[in-house]
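One structure below.
Missing here: one protein chain of the complex. Every other protein chain is in place.
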Amino acid sequence: MIPVEFFFVLSALLFFIGFFGFVTRRNLIAMLISIELILNSADINFAVFNRILFPGQLEGFFFSLFSMGVSAAETAVAIAIIINVYRNLHSDQVNSIENMKF
Amino acid sequence: MDYSYVFLILLLPALSFVLLGLAGMKMSHKLAGMIGTVVLGTVFCLSYYTAFEYFLVQGRGADGLFPTITTFNFTWLKFTELLTFNIGFRLTPISVMMLIVISTVSFMVHIYSFGYMHGEKGFQRYYAFLSLFTMSMLGLVVATNIFQMYLFWELVGVSSYLLIGFYYPKHTAVAASKKAFIVTRFADMFFLIGILIYSFYVGTFNYDLNAAPDLAGKVAHVAPLMPLALFLMFIGGAGKSAMFPLHIWLPDAMEGPTPVSALIHAATMVVAGVYLVASLFPLFVHYAPEQLHWIAYIAAFTAFYAAAVACCQSDIKRVLAFSTISQIGFMLVALGVSMPDAELGEVAKTVEYADGNGLGYMAGMFHLFTHAMFKGCLFLCAGCIIEAVGSNEKAYMGKLRKYMPITHISFLVCCLAISGIFPLSGFFSKDEILVACYNFHPAMGMIMSGIACMTAFYMFRLYYVIFWGQSYYETHINEGAKKPHEAPACMTFPLIFLSVMTILCGWIPFGHFVSANGLSFDTHVNWSVAITSTVLALCAIALATYMYIGEKTPVADKLARKYPRLHQAAYRRFYMDEVWMFFTHKIVFRCVSRPIAWFDRHVVDGTFNFLAWSTNEAGESIRPWQSGDVRQYAVWFLTGSVALTLILLCCL
Partner (left out) sequence: MANLVMFCILAVVIIGSAIVCVSTKRIMRAATFLLFVLFGVAGIYFLLDYTFLGAAQISIYAGGITMLYIFAIQLVSKRTLQGLQERLHGGRVIAGCIAALVGLATVVVILLKNKFIDMAAQMGDQEVPMEKIGTALLGSDKYQYVLPFEFISVFLLACIIGGIMIARKEDKK
């Protein structure tokens, strides 16, 4: 059987790759894709915790399932916002919406 | 007996106030006035019915007293197990008597105001305030505890403030209302301190020895403090009842509409102080007889002072105002000269006590009752006169008897009553007061007789300058002076009603209803005192007739010229306002208010300005951190969580 630490290291790696992408990319859609990576790493963790540490129960399983639903919703709204930003500012770079500050 | 309906006496005016206050502006004048008057009419009937039931149907209990009935009494605030604040409705002989007084005068004033306030702007507001006032005054007299009394006491103060300032575009009215409010509030501060001392040490707000049998024991424990507490409460009463030197607000309060002066500043609110002392009478007699006598001295001085000032005023409402102060002085003197029973040292349960040392109590209450009727009537007459000639100054009047016969007769009746002429009501009540004073000390009796004589003089001076003398209208007819005319029926009806009351109510056997210890006794006229005072009053009237009846008043003018300083001093009310002005402006404002204002402006405001400034600066300096760059936030967030994790990792 695969040791549980393997999964955790995998998900941690995935998480920080996503984080790295989020920090370095300047394109809004690319940032969103990075967020998907981060969410997936969390989902893996839930499933693994459930399966390997608490077999017989289903909390982590359903949490992953609902998390998928939420991320689908999130993506839809985020893309709607990005399209709107793009339409108004004619740019999809993060810097162009920096006037959201203060 | 079933008294469950009495809550309506309080509820109806309160509802009328709310209705007229909220929806009054949408109503016509007529409707608003009708609502107020009908409500008051109902209260009037209910009060008379209650009095009838209480005094005549129910009658005295087995112990010979009218029972003290608490129809309802619910807890409003619970401070501790011992100290709870109730609101209730209590019937005692004096509270039932006050119900009669208040509802009668208030009802008459409501009717009268239809004519007097006709077409005034804010007519509905006026009726709303009248309802508020009536409700609070009724609540005051039926209070079951001293705190409820204080609550309604402040409410009457507020309604008085609102009504004095009714003509608020007028600066003098605004100033007068503020003055009245501040002076009475100042006195009420002492009242509150007195209440707090009383309730803290006695452990209850209850003051009625008849209603709470265990109260006497509780009070006896703290007997040394009672004089202080009671006297402080009296100072509150002195403020409302315009005792020297807190009287300064009452003459100025005449800026309000005249019916208001009749209701609030003659018949009801200003006697609240008298009612307060009467309510606390058993406590006063037992624990603070000395203080009770101080009250008598203060009141006697006030009565004299106000009578002296009243002799020289030219504004007819001011004369009546000072006359009111003087008469309230009489009532308080009557209460103050009561003494404890020689053997028991408290209110004795014997008929001899009620007719002897405790006579002043009954006399004061009786005078309160009769005074409310005739002084209310006098003010309403003054209202008719002012309406007719358009001024308060006596110079614009003269010979009005030809033009205003009904007003003339009512005024004359009331003048005779207040002067104490047989068989009008004032004769009986004043006679009892004088008897009580002579019982106390002959000197006191003589002083009060002298003041009674002055009363007759200034009232008839007023009467003659208004209804006799030289007619302003006739001398100024070419300059377009308006012809005075009699007031409409809705204004003359209250005059007639109150005059009839004035004539009749002296014959009420008052001792059977109200007395110091509640026992029934026959009042009898002490003829030596009665004849002396009547003769004195007749002399004073004769003097006034001699001086003022003619077209010219040579004697009075000559006297004024001969003693210009005295006349001027009396006209300026012996400079009491100036003294207060000096005291407040030069001493209080300069030595107390200014440093406090400085402290507030520099230290308190400075502290908060500094706080605001530093927050501002801090915000300004960390503002750039909010760059709007989401990725930067993410990095900071991660840094924070990693740092937190590491800290926890190291610590655990």
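Every chain is named by a letter (A and B) in the order it is written, and numbering of its residues begins at 1.
In this text, contacts are C-beta pairs under 8 Å (C-beta built on N, C-alpha and C of every residue); 3 or more make two chains touch, one makes a residue touch a chain.
What you see is a predicted model, and the numbers here were worked out from it, not measured in a lab.
Q: Can you list where chain B touches the absent chain?
A: With respect to the unshown chain, the touching residues of chain B are 635, 638-639, 641-642, 645-646, 649.
Q: Counting contacts across the full complex, list the positions on chain A that touch the omitted chain.
A: 1-10, 12-21, 23-27, 29-30, 32-34, 36-37, 40, 43-44, 47-48, 51-59, 61-62, 64-66, 68-77, 79-84, 86-87, 92
Everything that follows uses one rule, which is that only the chains that are shown with their structure count from here on.
Q: Distance-wise, how many Å sit between the C-alpha centres of chain A and chain B, to the nearest whole number?
A: 78
Q: Which residues, counting only chain B, touch chain A once they are in their complex?
A: 623, 626-631, 634-635, 638
Q: In their shared complex, at which residues does chain A touch chain B?
A: 19, 22-24, 31, 94-95, 97-102
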